[in-house]
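The complex appears here without one of its protein chains, the remainder shown in place.
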Amino acid sequence: MDANKNKDRLWKSASGLPLQKFYSESDVPQEQRKRMAADPGVAPFHRGAHPGGYRTKAWRIFQLSGFGKPEDENERIRFLLEQGETGFIMEHDRNTGDHCYNVDHPDVVARREDVGLTGAVMQSVRDIDICMKDLPLETSFGHAGGAVVQHAPFALAGYWTVAKHRGIDLARLPGTGQSDFFLTYLGCVTKQQVPTAAGLRFNADIMEFCDKHLPRWVPVSIAGYNGADTGLNAYQELGALFANAVEYLEEIKRRKTMPLENAARACSGVNFRASMDLFEEASKMRAARLMWVQLLERRYGITNPKVANLRIHCVTAGSRMTYQQPLNNIVRGTVMALAAALGGVQSLGVSGYDEALSIPSEHAHQMSVRIQQILQEETNIQAVTDPLGGSWYVESLTAELVERAWGFFEEIQDQGGFLATLDSGWLHERAAENQSEDFRQQESGEQVIIGVTDHKDDISPFEVDGFMGVDDAYDVALERLQEVRRTRYEAGAGKALSELEAVCRNGNNIMPAMMDALQSEVTLGEIGDVYRSVFGDWATPIQT
Amino acid sequence: MLLRCGLRGQPEILGAGMNPELEQQLQGELERARKGDRGALARLISVLERGGYGAACVERGLSARAADSYTVGITGAPGAGKSTLVNALLGEMVADAQRVALLAVDPSSPLSRGALLGDRVRMHSHAASPAVFIRSMASRGQLGGLAVATRSARRLLEACGWPLIMIETVGVGQVELDVASTTDTVVVVLNPGWGDEVQANKAGLMEVADIFVINKADKAGLEATRRDLEGALASLPQQRRPAIVETVATEGRGAVDLWAAICAHRQAIEESGELRERRLGQLRAELRGFVEAHLEVALDELFATDCADLQLAAIGRGAVDMPAAGDVLLAELWSLVNSPKRR
Partner (left out) sequence: MKTAGKRILMAKTGLDGHWRGPTVVAKALRDAGFEVIMIGMARPEEVMQASIDEDVDLVGLNIGGHVDVAVRAIGMVREARPEVPIFVGGVVPPHAKRKLESLGVEVYPPGSQLPDIVAAAVRLTGAA
């Protein structure tokens, strides 16, 4: 490679911020310099959510995990907990879950081999019960699944119903779902989905329900990750995430059904992506905490530090995992995890090194956990909170990201708000623009990806074969579906289903009816059919 | 002597009997297509799109217009929801025991001449149905909302026994006129909040539309748009006033009403005899379009000759004036069109 090429290079951050040769005190904006006086754990929190940082509580190792039959997934979760994971994510099969289809839906039948690849098939509370067997529900932080908006009420009600059967008081149950707009309407646009307005209603319903019955549960988790991995850059991810939060808060404000402060707290567990630009990504986490404080104070007058203290779950960029020379991805995962840790996140998932090749294999899963354990135990990174604080570079990056992010936030408001940018495809265009620019830069050589654009000579003796799938997931799911239909109390299921439909139509909170439906063993596909008849299909702006 | 624009713009001479082998092969394809072979039908549309000698051979095998088949045009601005609406409408039509063919036209990129044709994405409900034939067509440089071969493809579909044909085209304002001169019932799709557009294109819209659809009726501004539209139509006599149908295509709402309005319009123009007149007009437009296309090719060619350069230079020197130079070129054009071997 050209040894001189660095000399005439135009140095920029991944989001395009111009970078100086070095930074001095005078480069840090006045306002930011004032903020630097605040300690971690006090507003405006950019220096960290907690004064003790990781001394008080190590970040949670939180990995996606799921495939096959519910019992396969249960086994994998228990394996990961044994490996040192401190929370677990119950993944539902996405073919059935995201679309609210049972396995006998023609669109699933046509792809029956895909069933169980991305998570366990769970079509009724019986399946969810199998998947949750012997899991420490009260002592570890569970993610009930339901990342996609129309699936979330089912997944949550299923998890809660099983917990109730086990005699757990819902008021004491910790955990989260996700119900993420970025995933549902931007990153991973499903073939069929309730419109955004119905999605907003579902999420507000979940927030209300948790406010009443599950105070320890994080009802929704806005995942800028899914925007970023679709192409939004760092400050766009920030701006869009808070624009999303505003939609939720405005809806609750309009309903007047719960204190706005509680709603803000419900929104304060978010999900960001950590990608390869180490300092920009670390700065982004700091910027996020600062922006949340600003948003709540300026727009809603909320200053309660318990609410204004943003908690961040971070996942390393799956899209940066390369197909070529996959073991390089272990290094990438480490760097991205480091960025997240330096940014002071509360919880972290590292994408599998075989992500570009397949669903993560057991070994890739283990490596994702090991990367984090090595960082936590061998690097001393947990000793000092906000280790980058006071760096002129990082402080000015933080300030600049905040400024640009608010600019992007305003652009979204000018478009009519976050939901409007999803409906119109405006946000998709922003992501696609960046994506095309990335491709262009990779062609021109401005952007180097080792093993992909450069150093393609692979002498690595390792062959990663990826996850091969589970043979019997589809057949077992079909049998179990038929068994539920055969053995459930049909009149009760029918009644619960029509009650659910009535509630969908009359606008009341759907969660109580959803709990009844799960309790009465109504199946996922039947619920989806109700949605489809009541809400129709989202008018997706995507053409592929 | 026929002359037609080939795909890459080379004019070709299209005499009968030039390539008997190809002619015979295409006739065979046509036979198969008539018997219901969709592959043959699809390949023949490609032949028509490529133009030139092959297309002329196919066209010779088609009669001008099948009396018992009916064509519905759907037009409106990009994003108005035409394809989504067509999807819902196809459902109604098929339920009515009809077989339907759809030609979905989208513009080609003027720069690359490539195209992204995404209409089918909205039509999953009918993606593998034997009762529905969907063909995406790129305009390939044709202005006016239709593709070069839309009209001949329509005639081919008729010849192959498709009783109902829909043509989806992108149009705003003037451009809709082309679809009007090709189809029997024209549906113009608008959206709420389009009061200004309605005002601006009042004349053009009223000239072409047999039915107005206000799609996305779930959006704000429905009432105002409806009022603007009714206001614009108020001057028309009652029986000539286009129906206005509100739809939410994504939910399939209003598709039944739209289908009913189409059927009613068809019945009305059949009974009044207007359909016969319209078809005469269509034929006229089609023939004229045919001639125009050929003239255009000849013109392009003329302006690539020395003759045009000479006249241009002469005008530049002030040696001749514009009308005189024009006369020379027109005479030249005439002989060019008439010359038996031009290459």
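By letter and in written order, the chains are A and B; residue numbering begins at 1 in each of them.
In this text, a residue touches a chain if its C-beta (ideal position, glycine included) is under 8 Å from a C-beta of that chain, and two chains touch if they have at least 3 such contacts.
Keep in mind it's a predicted model, so treat the numbers as computed, not measured.
One of B:26, B:45 or B:229 touches the chain omitted from the figure, and that residue is B:45. If you put the hidden chain back, the residue from A:322, A:351, A:372 or A:398 that touches it is A:322. Within the whole complex, the absent chain has one touching residue among B:34, B:120, B:202 or B:266, and that is B:120. The omitted chain makes contact with just one of the residues A:168, A:432 or A:534: A:432. The set of chain B residues touching the chain not shown comprises 7-8, 38-39, 42-43, 45-46, 49-50, 108-109, 111-118, 120-121, 124, 127-128, 133-136, 138, 140. Think of the hidden chain as still there; on chain A it touches residues 94-95, 98-99, 106-108, 110-111, 113-114, 117-118, 187-191, 230-231, 322-324, 354, 356-358, 431-432, 435-436, 439, 442-443, 449, 451-453, 463-469, 542-544.
The rule is short, and it goes like this: only the chains that are shown with their structure count from here on.
Listed in rising order, the residues of chain A touching chain B in the complex are 191, 195, 535-539, 543-544. Taken in their complex, chain B has these residues touching chain A: 81, 84, 116, 118, 121, 124, 216, 248, 250-253.
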